[in-house]
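Every protein chain except one is present and positioned as in the full complex.
For reference, chains read A and B in written order, and residue numbers begin at 1 within each chain.
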Amino acid sequence: MTMLPIFEVQNVCFDYEQIPALRGLSLTIGRGQSVALLGANGSGKSTLLRLLDALCFPSRGSISFCSEPLTTEQLRSDEFALPFRRRVALVCQNPDVQLFNPTVFDEVAFGPLQMGWLSAEVVARVEETMHLMGIAHLRDRAPYRLSGGEKKRVALASVIVLDPDVLLLDEPTAMLDPRSQSQLIDLIQSWKSSSKTVITATHQLEIVEDIADRVFVLEQGSVVAAGSPQEILSDGDLLLHANLVHAHRHTHGTMTHSHPHLHSHARHEH
Amino acid sequence: MHIPDGYLSPSTCAALYAGAALGWYGGLQRIKRTLATRMIPLISVFAAFSFVLMMFNLPLPGGTTGHALGVTIASIVLGPAGSILAISIAIAIQALFFGDGGITTLGANCFNMAIVGSLVAYATYRIVAAGAEITSRRRLLAAGLAGYVATNAAAFLAAVEFGIQPMLFRDASGVPQYAPYALGVAIPAMMIGHLAIAGVAEGIIAAGLVAYLQAADPALLQSTSGLAPGATAACQPSMRHPQRRWWIAIALLLLLTPLGVLTAGTAWGEWSASSFSSAEGRARIAAASQNRPAPPVAPTGLQRLSSLWTSPVPAYAPPVLKSTSFGYFLSGMFGVGLVIMLSLALQAYLQHRRGAGQPG
Partner (left out) sequence: MSRNRAIAATLVSLTRALGRALISERVARQRGLLQALDPRVRVIGLFALVLAVTLSDRISVIVALFCAAVVVALLSKVSLASLAARVWLPVLFFTGVIALPALVLTPGEPILAPTGGSFPVTAQGMSAALLLIARVETAVTLTTLLILCTPWMQVLQALRAFHVPQDVVVMLAMTHRYIFLLAETAGQMFESRQSRTVGVFDGATRRRMTARTAGVLLSKSVELSNEVFLSMQSRGFRGDVRVLSSFRMRSRDYIGLVAFLVAGGVAVWIGRS
């Protein structure tokens, strides 16, 4: 299967105040692929997403987007930066960080306004997006008055209003109730089918098959495995080692034993 | 210390708005020169932090409680320019959204607390800490002292602004039109509460926060430390190229404002000396400094006031007061202006010593 690379990450290192977060990480992501970055907390998933969004830059190694290197200098020019910011969107784990405008309408309108769109177009697109995400009734609401699920929807709306080509999602299902979670998964699947590139960082194994065609497993700042969801999810030892599953004693009917498993809607059978 | 509407005459308000505007303008210019884009969320969140900090009830030595402003820690972490903006924003939101504090007196409040407060806090901190290691105890002392001095400087200014009202703004029959207490009453009244309580609260919080940062995040103390930056300074806004011109302008304005305000008012020499012979002890207390229209804060202020009300009143009116109330006032303004000048000189000296060797 030929694949145009959209992101090429080569041997990237990144430190947070002398604490290494990424050590020699390399991977390639193809245009239109849906990718899951699997890893426990602290494995470097969030850091990688930030680097992919050119919010930070690696101390060693390189990242390129559509063959253009992502460097501080590159991002300084409006010519490169503005189209890049439109095409690549990041949804953070903590929506409070992403909702910094006074009302929901302002929040969704922020991106388009920074892009320099005309007022009329901004208003039109914002209304359209709010209806799409089912938040039109919240337009004048302040962020501190929203529930967790509503915040997530506003955060999503604020990035998809720009119609990005690449979506970087950091633990998108965290703290969502089951219905919101399934709505989100539907959304991701609709992006998949419209050939957007979707990169999701998560540690929730049960959603991986639904949202990704390819999986990278991260452990302590580098990629330890790559493959299809089926390949990765069936490799129990790998998952255990990467701290993605646990192996405590549990009960099936009258039998009690312990082996690597995860708690998902599909209870495993023996 | 927040002055509500109605206590200051329009001309006083206007003069202080002008002074505040200068401070705001200078602060904004300064911010634009350094890492401007990063400062927007930083100042905003710091303003929010200061606002929330103002609500903390701090237990103080002696059993009282007080409230801190946060201006000291803002100056220490953000530098004076950032602090000016952050505290001004906190004060503005208090007035414009929560209705605490006046709108005509917004300029005065910002001038006293945000501008003079920040500059005095910063100057004191730098002078006392001078070159000490970031994690040294001397910095705790510097921060505590800076908080104490800055709070009292701001309170003193407020007291002076109150105190000149009856001198300058009375009608033909001698009725004070605005704040009715002359300097001789206003200054002790304001200063007692701040020397004993509010200043201590601010000092304790400033020192406490610096101690916390020394352990948890020393990089935040780097930019105002006056020390050559290490590797951790990479992401902090730097304090290169101080804009001396606007600092000098502020200092000059402080020195000249008293004259400006005076010329707007009526002749002051007519004030009779006998006015000062009445009781000095009954003082308007720093209940004014916590002027929130809400019961939970009232009891402490009321208790203080009522205890003073019943205490024996000293017949206290030193001769020097009667003829030099103007001197008090002038010296206050000049004093603050001098502190600014001093800090400018200090900065110039430190710059000179360090040479042009700041990296980045």
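What we mean here is this: a contact is a pair of C-beta atoms (placed from the backbone, for glycine too) under 8 Å apart; a residue touches a chain by one contact, two chains touch by 3 or more.
As the structure is a computational prediction, the values presented were derived from the model and not from experiment.
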Visible chains that the absent chain touches, using the contact criterion stated earlier: A, B
Identified contact with the non-displayed chain, of B:M1, B:L22, B:L58 or B:A155: B:L58
Given A:C13, A:A40, A:C66 or A:V123, the one touching the chain that is not displayed: A:V123
Footprint left on chain B by the chain that the document does not show: 4-10, 13, 24, 28, 31, 36-38, 40-49, 51-53, 55-61, 63-65, 73, 77, 85, 89-90, 92-93, 95-99, 102-104, 166, 171-181, 185, 204-205, 207-209, 211-213, 216-217, 220, 272, 274-275, 278-279, 282-284, 287-288, 291-298, 302, 305
Residue numbers in chain A that touch the chain omitted from display: 50, 53, 55-56, 78, 81-82, 85-86, 89-90, 92, 94, 96-103, 106, 109-111, 113-116, 119, 122-123, 140, 142-144, 158-159, 162
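In the analysis below, only the chains that are shown with their structure count from here on.
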Distance from chain B to chain A - Cα centre to Cα centre, in angstrom: 46
